[in-house]
Structures are given as structure tokens and as C-alpha cells.
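With one protein chain withheld, the remaining protein chains of the complex are depicted in position.
Moving on to subunit A:
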Amino acid sequence: MKASFPNVGYDTYALKTFLEDLGAEVIPAPPNSRRTIELGSLHSPELICMPFKITLGNMLEALELGADTMFMAAGARKCRFGYYHYLQEQALKNLGKECRFIPVTQYSPLDFVFRIMPGVFGVPPWRVVRAVAKMLAKSQLTQEFRQHLNRKMAVDFDGAEQAKPKALAIIEQAHTLREIQAARGEVRRIFNLNGLQPQVRLGLVGEIYFMIEQFASQEIEKELGKMGAEVVFERSLYRHIRHLLSSDPAFVRSERLARRYLQESPGGEAIRTVGEAVHFQKQGLDGIVHIFPFTCMPENIALEALQKLSEDTGIPVLSLSFDEHTSRTGLLTRLEAFVDLVKRRKLGRSLHRN
């Protein structure tokens, strides 16, 4: 089996390790690029959201490299993402691409452990459990890596750029649980801040694919870091999997905190977006940046709730929606203005001096 799956940012390493543990030969999709999105958009419905287009592009590029089995997250709740695999499988068929297409339901861990994975790989469930544990450890490592990287970028951008490939190499090579544990300390050391503190800290919230796959948001964390703002986030694949396993206290907290602005989940992860924003506001962060794909219904509802939060508490909120046409220049102007605004606000500096 030559297995592949759509990229999920740095967690692509964690998923690769997982499939290898179960005995697959993994052919990762090439890193997301302009070609991926052009290819994906060409074969997608026009108004569907970017996660669909990019993941379809990933599949097409992975098939070019010889993949024969495609894994894709599935499981419909209120967000249409859960149905994407049907359309994507059909799109590949229509293009005459041959592959075994395996939808992996997100919302039934028991099904995943006892039926889907043993069925595909012919392994006993305990091996799936063991592989999941390792994947979780690795995914937690990439979450920590991103946190260190974001802080380092805000105080010493060039230093962070130099440290990044070293840290990624360590993460990629960590195979056993013990190695992963050792890598955590090493990654932390690599991103030593030398006692410097970031000028401002911004909380990043939004749709999960955009939170994980930096390409989709035009590397917003990097751009904000370059402007001297540390990007703090809660959402990650690690936390998402913990949530699917009903063992994420952060999710319970988000749901509780969101209630003031959003009584009921409108689907997707909107409730979490709002809850995390409230949490960041309570923690005293200097601003909130909200990212989501254009046409995303749940996040548009979250947007309204975030505006209310901003009105009530005074915390600045910048909401940004993206599609494959999003202009980079326009995006950078908005980010720069937002960071300037947050800095000036924090310094409390009066703008006129005489």
C-alpha cells in the first residue's frame, strides 16, 4: 500500500508516523504550493471553501507521485467538511484517477480503532491504540514547536528562521515515544529567547484547517512574528484529537466561556473560536486575529460574536476571510495596521504631541 493524505501543516509528520506504524508505505503529498491550489480549484465547485480545494489539490499531487490509497477525514456534523470526501472521491473518479479512497470518520473513536483501521491494515486494535498514542505525542510536540517558534519570531525573527529547520529535523527523526520525549527538551533549547520578551501578544482563533495549515492563511503567524507580535493559539491537531477522544479540558472551558456570546453551536468549531477568544481576552492578550475560509458559515457567525466581545471588552479583533484570490498586499496592509494599532494602544501613547 502506498498511502497518502492531505497535508495538515507540521502535523503531516505525526500522521505519517501513524500510518507507518500500521505498516503502510507513506507517500506524502508535496508541501502546499500555488500549484496545489490551482490544481485543486480547477477541479472544485467555485464557491466551496479553501480546505476542499487545497486537500483535493494534495490528492492529485500525491497520486502523481504514485500513491494508491488516499485517507481523508470524514464524519458530518453541522459543517459541510464532513461531506467533502464524497465529492472528492467522485472528482478523482471523474478525472480517471485510480485509487482506494478511505474516509476516516472523526466522531467515532471506537469505529476508528476496532473497525476502520484494523479493516484497512489487518492489524489488531491494540496496535491502532499504540499508534494513536504515538501520533498524539508527536502532534503535541509539533504544537509546542509552533508555540516556541512564534515567540522566538516575535523577538528575534532571523534567529527563529535559522532555528526552524534544525527543530523540524529533530521532530521528523523522533520515532519512539522516548525519542519524542527527548526531542521536546531539545526543541525548547533551540528556541531560547535569551531573556527577550515580545512587544505584543495576539490570540489566533478560527477554523481548524486554517489554524493548522499555514499555507492557507498565507503564513499569518510568520508575518505577524516579523512585525514583532507573538501569535498565541489553542487550536491544534493535538487538541482536536484529544477533543475527539472526549479528553480535552480546554474544549470544555471554551464551550463554557463562549456561552455568553453564542448559546448554541452553529456547527464547525465556531463555539471554540469564540470561547478561545474570550479566554485570550481574560488572559490579557493585546488583540485577537480571526481567520477562516471565505463562505464558511459557522465562522461568519463566530465573527458576529467576536465583534460583540470587542465592543464589550475593548479588545481589538481583526477578522480575515481567505479564498484562493486573497491579495497578499492587501492582507499585509491590514496586518500591519492592526499590529500598529495594538502597539499604540498598549503604549497608550497619545498620537498628537504638542
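In the analysis below, a contact is a pair of C-beta atoms (placed from the backbone, for glycine too) under 8 Å apart; a residue touches a chain by one contact, two chains touch by 3 or more; residues count from 1.
Keep in mind that, in the parts below, contacts and distances are computed from a predicted model.
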Should one name the undisplayed chain from "Flagellar assembly factor FliW", "Sugar-binding protein", "Cytochrome ubiquinol oxidase subunit I" or "2-hydroxyglutaryl-CoA dehydratase" using UniProt, the answer is "2-hydroxyglutaryl-CoA dehydratase"
Answer key for A:Glu20, A:Asp68 or A:Glu161 versus the chain not shown reads A:Glu161
Across A:Leu87, A:Leu193, A:Met297 or A:Leu341, the one contacting the chain not displayed is A:Leu341
Only one of A:Ser4, A:Thr36, A:Gln147 or A:Ser217 touches the unshown chain, namely A:Thr36
In the whole complex, of A:Pro118, A:Gly228 or A:Pro316, the residue touching the missing chain would be A:Pro316
Where subunit A meets the left-out chain, the residues are 30, 33-36, 161, 219, 304, 307, 310-311, 314, 316, 321, 329-330, 333-334, 336-338, 340-341, 344-345, 348-354
